[in-house]
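Worksheet: one structure, shown below.
For this depiction, one protein chain was excluded, whereas all remaining protein chains were kept in their positions.
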Amino acid sequence: MDGIALLTIFVLSVFIGFEVISKVSSILHTPLMSGANAIHGVVVVGAIVVAGHAQDNVQLVLGLVAIVLGAINMVGGFVVTDRMLKMFTAPKKPAADKSREARP
Amino acid sequence: MDGIALLTIFVLSVFIGFEVISKVSSILHTPLMSGANAIHGVVVVGAIVVAGHAQDNVQLVLGLVAIVLGAINMVGGFVVTDRMLKMFTAPKKPAADKSREARP
Amino acid sequence: MTSTWAGLAGLAVSVCFILALKGLSGPKTARNGNLIGAAGAVLAVIVTFASDSHLEHLPLLYSALAVGSLIGWFAARQVKMTAMPQLVALFNGVGGATAALIALIEYLSGGAGETKLILAATVFTALVGCVSFTGSVLTFLKLQELITTRPIVLPAGRFITSAVGVITLISAVDMVVTPTSARLYLLCVLSLVLGVLVVLPVGGADVPIVISLLNAFTGLSVAASGYVLDSVLLIVAGTLVGASGTLLTRMMAKAMGRPLLKTMFGAFTAVAVGTAATDGVERSVRSSSPDDVAIMLAYAQKVIIVPGYGLAVAQAQHALRELVDLLTERGIGVAYAIHPVAGRMPGHMNVLLAEANVPYDQLKEMDEVNPEFRSADVAIVVGANDVVNPAARTDKTAPIFGMPILNVDEANQVVFLKRSMRPGFAGISNELLYDPRTSLLFGDAKDSLTKVVGALKAL
Partner (left out) sequence: MTSTWAGLAGLAVSVCFILALKGLSGPKTARNGNLIGAAGAVLAVIVTFASDSHLEHLPLLYSALAVGSLIGWFAARQVKMTAMPQLVALFNGVGGATAALIALIEYLSGGAGETKLILAATVFTALVGCVSFTGSVLTFLKLQELITTRPIVLPAGRFITSAVGVITLISAVDMVVTPTSARLYLLCVLSLVLGVLVVLPVGGADVPIVISLLNAFTGLSVAASGYVLDSVLLIVAGTLVGASGTLLTRMMAKAMGRPLLKTMFGAFTAVAVGTAATDGVERSVRSSSPDDVAIMLAYAQKVIIVPGYGLAVAQAQHALRELVDLLTERGIGVAYAIHPVAGRMPGHMNVLLAEANVPYDQLKEMDEVNPEFRSADVAIVVGANDVVNPAARTDKTAPIFGMPILNVDEANQVVFLKRSMRPGFAGISNELLYDPRTSLLFGDAKDSLTKVVGALKAL
């Protein structure tokens, strides 16, 4: 049952992964890739757990390296994505969009 | 952990439920409602399980009623949806769509 | 069959349901989507029997399943197209009842010893399932016109509903804290009453929205029953329906310009507007005969037909199609103008006209057809009213104010086919009926159309 639950979680996540980005415009491909890249940086929490439970020095050193690398992935990923996206600030037709939003 | 897994399944399903129908055209609202209605008819499998494990006659009778009702929901739901959808056969602009699909 | 395999099969069924919903949201994939869902459901039933070798009373189980399936099948096959919304409501209601019964049985067979979480899920299933059951049955009765479609406002109805609601909630909490079967029965009864009370004051027009909402409710109830029964499949299936049903309800309400929250208590405003509607009866209108209409059509070059709810009531789609075929033979350009909320359910007109084999390319959606009224010689409004009412553009107090309408008032001449001066769904009078360019052909739409066809043939 537990295995089935985890498998279900996996399958559902696949669907969500497909669905949420299914209508992204090509202009956003690069930031999206970069943002997704940052998200898997959360693997650093796994590194923290294994390093914190290391049973000898080899494991500890490997674990610390893993933390460093994971943190680079996570922090660097989000920061670089934000930098990219800062460039896309103004919406293309701010006037038209605003007027639509302004309606009650 | 198991509870968390089930809760995760619930939350992920909510997202999928929202995402998959987020761009349905209003013409399909009724068949979609009807199809979704048929899907929750699968509750009949729950009725089968509880009726099959009934410990006294009250439970058994209630269980059998539940099976009948659940089966009505499920079978009727899918059949009526299919009948509705049969009406929507031809796509509006078959020519245009075909030409797009024909491209390699 | 081991439970791992059963679990995998359940996952496959879940995937089928996701794909079904996905398919159902696109016009080309809808039918296959529904079939995939049905295949998943069949698989689920087979796996249930195959995976649990401890099931007793198998012959009874099979019989019950067969009986239910046959009833569902026949009901679904026999129902008239116009009666589909209420049938869906009924199906939804019995689904809610199933979930509630499951919760009840599961509790009776030793649920008192379960964890509080399981108990809470049991109570939720029973409560929501019961509300959904009676609520749906009531919407069925309303749409089937077995009881009035008008909102039924009890004296102090709002107060009674709130009171019963609060008592139900208290009794639900009570049941979780100190579970007894008597308490659970009481809760069920209260919930059944609550379902009735909530739906009673809903006006005819809001009924489809309420059906959709109760559909989502049943979904959530099924999901909770899945938690009680430890079934990942039921959790996923129920939640999918609960979530998509909620979103769908919001989208439907939006398409009809009804704020979702007001819908449940819309009765109070609806009454007031209804009275105002009869005011106009004294004013003069131009009524005409089938022959007049036939002649008018015979000399037209371009005719636009606006079907509405009355077409469905009169089952006049075949007669209408005959008229259109006649006109087309005479070389007159004809198009159907389909308003998104004409009728009583979304896509109602498309379904009806498709039943009469009207070719798809004659159906024009609102945005497409609106510029064409200006050049139309005649616009025939067959049992529609609100969707052509200019008050939506001009009268800020009208309940339909802001809804885009079909620009019938721009056509050279307008013919209304209706039975009386009674207003449409929204309960407001229509200035266009008094317009000098408008003529009215009173009578049941099917009769009128048949007469016009006859007259046209005789010309």
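By letter and in written order, the chains are A, B and C; residue numbering begins at 1 in each of them.
The rule we apply is simple: a contact is a pair of C-beta atoms (placed from the backbone, for glycine too) under 8 Å apart; a residue touches a chain by one contact, two chains touch by 3 or more.
If you're wondering where the values come from, they're calculated on a predicted model, not measured in any experiment.
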If I'm reading the header right, one chain is hidden. Which shown chains does it touch across the whole complex?
A, B
Spell out, residue by residue, where the missing chain touches chain B.
1, 3-5, 7-8, 11-12, 15
Spell out the interface residues on chain A facing the chain that's missing from view.
3, 6, 9-10, 13-18, 20-55, 58-60, 62-93
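Heads up, the rule we're going with is that only the chains that are shown with their structure count from here on.
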What's the distance between the Cα centroids of chain A and chain B, rounded to whole Å?
32
Give, as an integer number of Å, the spacing between the C-alpha centres of chain C and chain A.
41
Per the C-alpha centroid definition, the whole-Å distance linking chain B and chain C comes out as 16
Residues of chain A touching 2+ other chains?
1, 5, 8, 12, 15
Residue numbers in chain C touching 2 or more other chains?
18, 232, 236
